[in-house]
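The other protein chains are all here in position, but one chain of the complex has been omitted.
Moving on, here comes subunit A:
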């Protein structure tokens, strides 16, 4: 019995009128945890009841504390009939289980009903008394901290980064159970919400156990997703990066870190334990269903051969007996394997962690869903993901990399077809903290780590490049080779040398597909995918060159499947990396040079393109220093500046594979415009409207070239649903899809015009095909104003710098055409120490004020404003400009369902969704404020499933959001308090005000 949960119901306000006769409500509250329920007295005839209840105490196992939410139900007492529910509040008590997070939940929380939305607020107090439990076999993982942030959280430093953790749980979806036919929509929605809360809790607990087993104390970059598989069930899965974090405090806490994790823990994760090493995964999918995997743009046929070969290679890697290698404790043996999957969900790293970047690796697989028969054995889904991860791993190896960073997984489901996707950036991580790492190929890179360009240097062997590429000597250091273009999924390392500013680059694609069922459908989708990816890549390349840039960061490719079409949306932030060669232009070539008017047409177009490139260079301030071009022995000794890109016709697959190979070989970037497609493409290229004056946009955390942010930030979510009214060709669809993305962006710029000069950061587009002929686009981003004047000294604040280098040979890496080199294998081992010890050079930050005092003073501050509502900032970024995060209060992970059967009365679909999103924001803010916080960082809306049936006047929406609740203080305040030297007393006195 290791925990006592205590809850007190203080008061309610703004309750709805439940009794029409009196225009009042007789409200009481049920407080439920697990199977125990308490009730308050009825507070008669009031819309603002004052219950002031006793403390309700629940004595429970900490396992339950992690799994279960505290459920508060507000009801209207009715003497003669059943009591009417007003609404519910689910409180995740996980933040209270960790000593470093929140200590109490106290505040006004919205009472939510799935049919009526927010119906008043309730004031509650929740506390947890935890008793220490030394049971080794415990099932709980209380105390493991979770962060959505994909970098080391601001007030911590990483003592060790242990690596990848993953878990998934499955269940039947209550909405599809037989009982759903007889219960009310409200009951069904609530069953679903509750189930997902439980599953999230369980998932988090299980991940926490894995972390504890690895010797860590935190999960960073925690990414939890739901797969609503319909009839076949509900999957909740999560991935993250296990770390050992240490709070940065005033006392020098350096090497004295007695990590109690035993050095010889078995690294194998339970989920993988049964798997026999060496089974060629691709040959025998574990399900009887069609399960074809393939990587980006090689046709699936050729792929399967390739992947089996890389799997064979993988199987050579010793999988068993992995030992935790601790810094200075056990010298890693050459065969010390990190972990089964050396993946990191982080996108930004502490300095010195990331050495080189190979490029983007991705894998997709099309699966047919089948009912999950036994929820306790989610092996099928596990196996699916395992296949994909293996593939990713082998791709990374082929790039000479032993690790994958910026790793993420996603799904798209349509009826019974599911596309699983994973992508990341192959990278070489530092092994210099290991005492005698064996020598191998990458060792040489470690000698010189020049911060500005090191990550661009190729990690692979230039004589055995897995794909055709053009290499030159680094334009910064002139010592190592760099590729001509680099694609990555990570954030731009803060120390990277960048010329000019960056911008958002999107490739958009729509492909029609025949309606089909079952396996036929899966096959059709499988065969379309490579073309889709290839064309997206081509578009990205073209647009990148058009902007005069040479690298992409934060690349995210989303493929959405519908009944009659596939949507592809690739977003990334383009920049000009100083270390990489200047990109060539784009050359247009006609196939029939005989015709003179045609020639003219081409030359006008060429001119247009050249003009656009020049304009863009000016716009993004790209003026790289002139350098004498020296070309080094690249496999393609063509010293031309222009690189060639071939446009493929997606009609025949043989052609594609052929073209694919030629991709990098061509020295000029040539667009052939003999077919109408190409003309369209060029048009699309040129019609991408530039961002209005004063605006910049990116999908990464920060925008290169902008440092002096003001404190004005505006997070927003925008959702649009489009109906296609006609049968359209691929080109027609493409144009529409592209236009609608462009228009959405334009609307955003217009909305936010008062913030100019400003940058839209972390622009995250999510596309979906909710039903035939509908396209849904959702965007979440933050607009941040900056000061045009006096660009701050490029102050890389000491402690917080992150080092990431992303190098990216995009999708090419995935093409799987490269022969596996055994030499890569050996290169893997050295840096694969399971735990990388990170030293944060400047870990001693300014003494942070006592968080306790601060949090209290925050609360007292509220009263100053005259309103009882605290301002809570929200941002998808991991930081708040001009402010310092002094405490992380825990993860916010909320799932809501909203349904209506009076759609018209609620303002139609827009009115309905507008209200719902506003309600979700309000609930997030309220829960953060109740934890004592004043901001949510790394906020994201991971799911927004909207369904409507206007004929029945009905609509339903599911939203899942997450983020980290934090307390921040303005840097100006911080300084002023530190000047006063007695920060503690200052804060306490503040608190008493």
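General remarks:
The working rule: a residue touches a chain if its C-beta (ideal position, glycine included) is under 8 Å from a C-beta of that chain, and two chains touch if they have at least 3 such contacts; residues count from 1.
Here is the rule we use: contacts and distances are computed from a predicted model.
A chain of the complex is left out here; the name its UniProt entry carries, from "glutathione transferase", "Glutamyl-tRNA(Gln) amidotransferase subunit C, mitochondrial", "Fibroblast growth factor (acidic) intracellular binding protein a" or "AP complex subunit sigma", is "Fibroblast growth factor (acidic) intracellular binding protein a". Of A:185, A:757 or A:882, it is A:185 that touches the chain left out of the display. Touching the chain that is not shown, out of A:517, A:949 or A:972: A:949 (per the contact rule at the top). Within the set A:52, A:747, A:902 or A:972, the residue that contacts the chain not displayed is A:747.
Listed here are the subunit A residues that touch the chain not shown: 13-14, 108, 110, 118, 121, 175, 185, 188-189, 692-693, 714-726, 728, 732, 736, 739-740, 743, 746-753, 774, 776, 865-869, 871-874, 899, 907-911, 913-915, 917-919, 921-923, 925-926, 946-952, 954-956.
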